[in-house]
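A single protein chain has been omitted; all remaining protein chains appear in their positions.
Note that the chains are named A, B and C in the order they appear, and that numbering of residues resets to 1 at the start of each chain.
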Amino acid sequence: MILRFLPGTPEEQVQQVRERLISEGCRVHRSGEGARAILAAVDPPAEALLKELASRPDVERVERPRYPEVLASAAFRDAPSVVRLGQVEIGRSTPSPVLIAGPCGVESAEQVGESARFAAAAGAGVLRGGAYKPRSSPYAFQGLGVEGLRLLKRAGQSVGLPVVTEILDADQLPAFLEHGIDCAQVGARNMQNTSLLKAIARSGLPVLLKRGLAATLEEWLLAAEYLLAHGTTELILCERGIRTFETATRFTLDLTILPVLAERTHLPIAVDPSHAAGKAHLVPALARAAVAAGADALAIEMHPRPVEARSDGPQALLPGELMQLAGEARALGAIVR
Amino acid sequence: MILRFLPGTPEEQVQQVRERLISEGCRVHRSGEGARAILAAVDPPAEALLKELASRPDVERVERPRYPEVLASAAFRDAPSVVRLGQVEIGRSTPSPVLIAGPCGVESAEQVGESARFAAAAGAGVLRGGAYKPRSSPYAFQGLGVEGLRLLKRAGQSVGLPVVTEILDADQLPAFLEHGIDCAQVGARNMQNTSLLKAIARSGLPVLLKRGLAATLEEWLLAAEYLLAHGTTELILCERGIRTFETATRFTLDLTILPVLAERTHLPIAVDPSHAAGKAHLVPALARAAVAAGADALAIEMHPRPVEARSDGPQALLPGELMQLAGEARALGAIVR
Amino acid sequence: MILRFLPGTPEEQVQQVRERLISEGCRVHRSGEGARAILAAVDPPAEALLKELASRPDVERVERPRYPEVLASAAFRDAPSVVRLGQVEIGRSTPSPVLIAGPCGVESAEQVGESARFAAAAGAGVLRGGAYKPRSSPYAFQGLGVEGLRLLKRAGQSVGLPVVTEILDADQLPAFLEHGIDCAQVGARNMQNTSLLKAIARSGLPVLLKRGLAATLEEWLLAAEYLLAHGTTELILCERGIRTFETATRFTLDLTILPVLAERTHLPIAVDPSHAAGKAHLVPALARAAVAAGADALAIEMHPRPVEARSDGPQALLPGELMQLAGEARALGAIVR
Partner (left out) sequence: MILRFLPGTPEEQVQQVRERLISEGCRVHRSGEGARAILAAVDPPAEALLKELASRPDVERVERPRYPEVLASAAFRDAPSVVRLGQVEIGRSTPSPVLIAGPCGVESAEQVGESARFAAAAGAGVLRGGAYKPRSSPYAFQGLGVEGLRLLKRAGQSVGLPVVTEILDADQLPAFLEHGIDCAQVGARNMQNTSLLKAIARSGLPVLLKRGLAATLEEWLLAAEYLLAHGTTELILCERGIRTFETATRFTLDLTILPVLAERTHLPIAVDPSHAAGKAHLVPALARAAVAAGADALAIEMHPRPVEARSDGPQALLPGELMQLAGEARALGAIVR
């Protein structure tokens, strides 16, 4: 159940209703610190209580969510939410989509440092890079681990950018916190790893939640709901291509889902065209399409020297290509946002 | 095999090579009436002949196509091809994508006439509308048939627009020709109806070839190859959404394939976001994304009064929405084309 | 609407109801020549008429179909239907599934004659073989055409087996009838070619309707409904593998759908494991699984000398392999049927 108070309802009355719901055994969440308070009870209260609350003079509307997600639903916020990573804001209200750029994997201080400078020069708002790599084969490069976290953060700091990197295991959380990682990425393969989701949520870290390869919109939003229900407050969704019958491209970027997401959730939406395309020369067209479809952020892989990359080199943009793409994204953003 | 002559090679020499290939039993096609002649032999000639031809001083390059399509391949043209429907050109060289707009089905003189006026006012280049409707159920509205062709053409003429409509059976070809239909649409369900493809190709009608619901890129291009091999010279491909596991949208518009198509074929590419979305309010975002991904044309369903539509009303734009979308498409085209 | 009379209701009363429905504008179909008459009105009559009919003393039950198909629904028959091709019966009541065997394509009198003898020796009930081949590429072998029909029928007659072969175009119907083809196969690519379906239905030929590569259960049953609504009386469905993300096999044989079909339709169900597998050594396991899941017939490709086959050789069983498979299918049938 989602209950919207009239704007300006005194906090005391909001707390009164909140306590009433809790006393009836509901788990209650609250949004809207500003003008309008909204309460969500994830266990729907009894019909009689619902009617009673709906008839209060300070309540604008009480509604049952049409979908199983509650805290992730658009109805739980008065406006699309804005996520802050360091000084950067990501959300529907920004004038252009935020560029999240960097190498697939952190390989050395030099490589990630160079990447950071190029990313910053292109106007990126966030630096990305993998320290723990999820690989299909146990024999492939698994990342630099803690050392990768340290190098990534240092590179981000050197250019004043917050950093995002993938987390594979709750055991890695202390290192994420210790090294000041600004945002933990949950990869497609772990989207329904509910143990990991709960642990990250409790840590308070902002999260970039990638969509699973074959996750429906609803499963994805319920994975987001796991995070929100267990404590996450800064959350970005990231579409990265779904698995279909088509083998001419690595994955099929599901941009069709973007306008559906925009009406169903308040969460900001990022798109990662690099993993869907699998080839660098396809990335710009897909990135442009993502912006035009409404993406709030673009996650783009780049590498100062792609041919030397230890993973996913073929899909990494060169610094100059990133620069050009960033300009196009801003121009398109100016039209569609 | 595709053989590119040096620019300026005299026609006589081109014909000499052409006849040589035919005498060896090859079926030969030719493109490039302008500066550079190109020949394609769909049955690869013997290795020795290939070498001999490659060593001719008037031959720039002889190559074996990397993919099974030959006439549809980018290598068979010196530049992306431009299709002319009436006065309208569709292709990568146009400054903005051409809008193909109109109702799902032709229902009455008034409805299609009104649609034509709204489409023209929005700047559409082509009027669309179904006279023969392919329906999943034998009990659903199957279209007005020949009368639909007549009404559509008349509506197109009244506003000076060429018309495109779906063909379901080779028996309908005489009526298409008699009523001056400018372009025959082959629907997703008939993409591999090779009998129909051959018959249309022999008629000489321009074709808009929709991708099958589960057709791979290669199967789609081979369906195009069927048309080209049997006589079609004006051909547009149209992506309209593929079938995936996701049920939140009717189909998943595969924009990921657009940059792949742009490098692999010379054919112009249209995108139909209406059928993928299934809901009108999702159409503009997908249409914008299609333009940004490189679409040369947009096929958009509209209806003067969607609630009265006999088929697919929920996905039809209102005239005002079409107008706004057309403006956005032009603005985006100016940036990305 | 489906209306079941009490067993033994006099024909006169049945006709009375039938005429009443027709007079109200309904298209009415009838099944149950035996003990119990059943009427289906594909246009649902008015509520008042429904109630009136339901209250008749000779009517057992009036129901609205839960799904869009009517004539294909299980409710329209008192028992699963049995299809007769020549002397052979195919349906749920047979003690073991009927084997439909033969080469992918008819290549010569010798090849198809040999195949027919091997098929008969293995206990096959129907001989199959393609005269018109639907090929993805316009440059691949397209079949022997009319000559193929003649050779196939002669081979079938020489061993006393009815024959089934694919039809690609309504223009081929006269030749099918002239050469006494016992059953027309509609291939996966033409499952929604409604013009072809209607033409075949009017010819009265029995039909084997393959499922489209990406056709849902409902679309498949509606394609069957097209045939039944336009005159087909002998109809077999054939599952042949759907397109999924998995590329380790050519298609994924959807046996999960078999028990669903068995409860939803009265039509007999065949399974073609050869096209799904794409490799002969995988066929026996899939054929066994199909029998165990409830298949009423197995369509198996075989060739006297697979390495010489002009199409799909790698998936053809050797005569000895076919013989062994036939024995296993009978043994399994004895347990599960």
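Convention: contacts are C-beta pairs under 8 Å (C-beta built on N, C-alpha and C of every residue); 3 or more make two chains touch, one makes a residue touch a chain.
These figures come from a predicted structure and were not determined experimentally.
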item: Sole contact to the chain not displayed, among C:P7, C:G25, C:P259 or C:P314; value: C:P259
item: Contact with the hidden chain (one of A:E225, A:E246, A:D272 or A:E321); value: A:E225
item: Hidden partner chain, touching residue among C:V83, C:L286, C:M302 or C:L317; value: C:L286
item: Contact partner of the left-out chain, one of A:N190, A:S203, A:S274 or A:Q315; value: A:N190
item: Footprint left on chain A by the chain that the document does not show; value: 42-43, 68, 134-139, 168-171, 189-190, 192-196, 212-214, 218-219, 222, 225-226, 229-230, 243
item: Contact set of chain B toward the excluded chain (per top definition); value: 214, 243-245, 247
item: Where the missing chain touches chain C, by residue; value: 214, 216-218, 241-242, 244-249, 251-260, 262-263, 276-277, 281-282, 285-286, 288-294, 328, 331-332, 335-336
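Rule of thumb we're sticking to: only the chains that are shown with their structure count from here on.
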item: Per Cα centroids, the chain farthest from chain B; value: A
item: Cα-centroid distance, chain A relative to chain B, in whole angstrom; value: 37
item: Computed distance of Cα centres, chain C from chain A, in Å; value: 49
item: Set of chain C residues in contact with two or more other chains; value: 214, 243
